[in-house]
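The complex is shown incomplete by one protein chain, all other protein chains being positioned as in the whole.
On to chain A.
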Amino acid sequence: MFSIFKQEARGLATSPASSSTQDLGTNCGEGLDSESSEKTDKEPVDFYGLGDPAAEFSQMSPYLSSRGSIIKCFRDAAEEGYKAYHLDEYDEDKNPNGIINFGTSENKLCFDLLSSRLNQRDMHHIEPPMLQYPDWKGHMWLRDEVAKFLSYYCKAPVPLKPENVVVVNGCASLFSALATVLCDPGEAFLIPSPYYGAITQHVYLYGNVRLVYAHLDSRVTGMDCRPFQLTVKKLEIALLGAKSEGINVKGLILINPQNPLGDIYSQERLQEYLEFAKRHELHVIMDEVYMLSVFDESAVFQSVLGMDRLPDPQRTHVIWGTSKDFGISGFRFGTLYTENQDVANAVASLGCLHGICGTVQYQVAQLLRDRDWINQVYLSENHARLRAAYAYITEELETLNIPFLRTKAGFFVWIDLRKYLCSDTFEEEFSLWRRFLHHKVLLSCGKAFECKEPGWFRLVFSDKIHRLRLGMQRIQEVLEKEPQGAKTLSPCQSLEKSSQSR
């Protein structure tokens, strides 16, 4: 019957297939982390790194500017996998041998709920202002709704103000705009790794802003009570390292709940990170895009907007959007909340390049204000489905004896496949990733998150059980062919236990 998306698959298939796998391979090898396999853990220099997004760029087009050529050749691992997936998407009826997507962080569990809500009559309203040029901060009625929404769900001590809200077409745009107005070209943000890798290009493509990594690792030491724990000390080391190289670091990016680790920062931790940033006059960009995807009732999420007193409110900027928490990444809606009017206005100046369709703004406003539906229908159901999917996938992982970090939020588990690598290199990691893909299951490898240790993968579980089952089968089949046990790794096991206990 309805065939627009079949056409799409065809259209993409006819476009020249990217010769990208090769690019990615070399990319993995060239990364600054390739030496880290030598285990120089004791040296502080290993605790940070500087991203150089232009490093793998090679060919120059006669039609493009130099930066145009760099932009054109800019690749990231997530994009490559996604493209392969897009050409051969699994479909139970039409393409049962297609690729199962455990790579893209999308919540596909609640499409029925969203689609029925978005099809309700109240969504189909149009009036002139929606079809005309908007205020580039977003329509006031939407900003009003966003402020109310965030006040409620972030448990703000006093009502948040609509004037501090700027809405744009997605969080990627917010990263780009914030990077541009907070940093000059060549300056940098600090970010703990592993992190959601797309941020690299979000801040670099237009903004020409780089990332300084505060590398976290899986070792559990006295100081750290869990793997990949973020501590102020690690932030300090990374900042110092960057400064010693003459890099001007203007801010710190934190993702909470964290992607890909699933960590939720406690109030005390959060306070420490914010104090650290204040001490160094760093802006803090808090990405809270998974804040309503905390599916375990025992977990408490603390938004920075819920804190009684922010250490440096003028340098604290919060990002949220509907992509993850409402499972509608195709909607393109993101919002910035900042008390700093200079920052809000500067971002709004870029707003004309990031505008959202007026009728979509209306639909988002209708969605956000429907507290009854969100609380009584959507969130409870979404969390129950996420819990069930998580329970299923973790049982499977345990059966397969694959260690992983337990999580209470997000759509993914961070799994440890280090024992399946012949050597501790990102080439090996990439080759495993590719074997998964050839066996029709797409995962995200740790390198895509700038993880320092090769062998970690992110597995997205927010999909229907039968797909999870099929995907896990395929993973098992790949791993069974691997030289398992070639390396005896007890740390994984202890890691598993310790993470279970938290």
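Following the convention adopted for this analysis, contacts are C-beta pairs under 8 Å (C-beta built on N, C-alpha and C of every residue); 3 or more make two chains touch, one makes a residue touch a chain; residues count from 1.
Criterion: contacts and distances are computed from a predicted model.
The chain that is not shown carries the UniProt protein name "Aminotransferase class I/classII large domain-containing protein", picked from "Regulator of G-protein signaling 9", "Aminotransferase class I/classII large domain-containing protein", "Origin recognition complex subunit 3" or "DOG1 domain-containing protein". Contact with the chain not shown here comes from a single listed residue; of A:I247, A:L310 or A:A346, that residue is A:A346.
Among A:C183, A:A238 or A:A277, only A:C183 touches the chain left out of the display. Interface note: of A:L50, A:I247, A:L310 or A:V360, the residue touching the hidden chain in the full complex is A:V360. Within the set A:H86, A:R226 or A:H383, the residue that contacts the chain not displayed is A:H86. Mapped onto chain A, the footprint of the missing chain covers residues 2, 4-5, 7-12, 14-15, 61, 63-69, 71-72, 74, 79, 82, 86, 104, 106, 108, 111, 114-115, 118-119, 122-135, 139-141, 144-145, 163, 169-170, 172-173, 176, 180-185, 187, 198, 201-202, 205-207, 250, 283, 314-315, 327-333, 340, 342-343, 345-346, 349-350, 352-360, 362-363, 365-366, 369.
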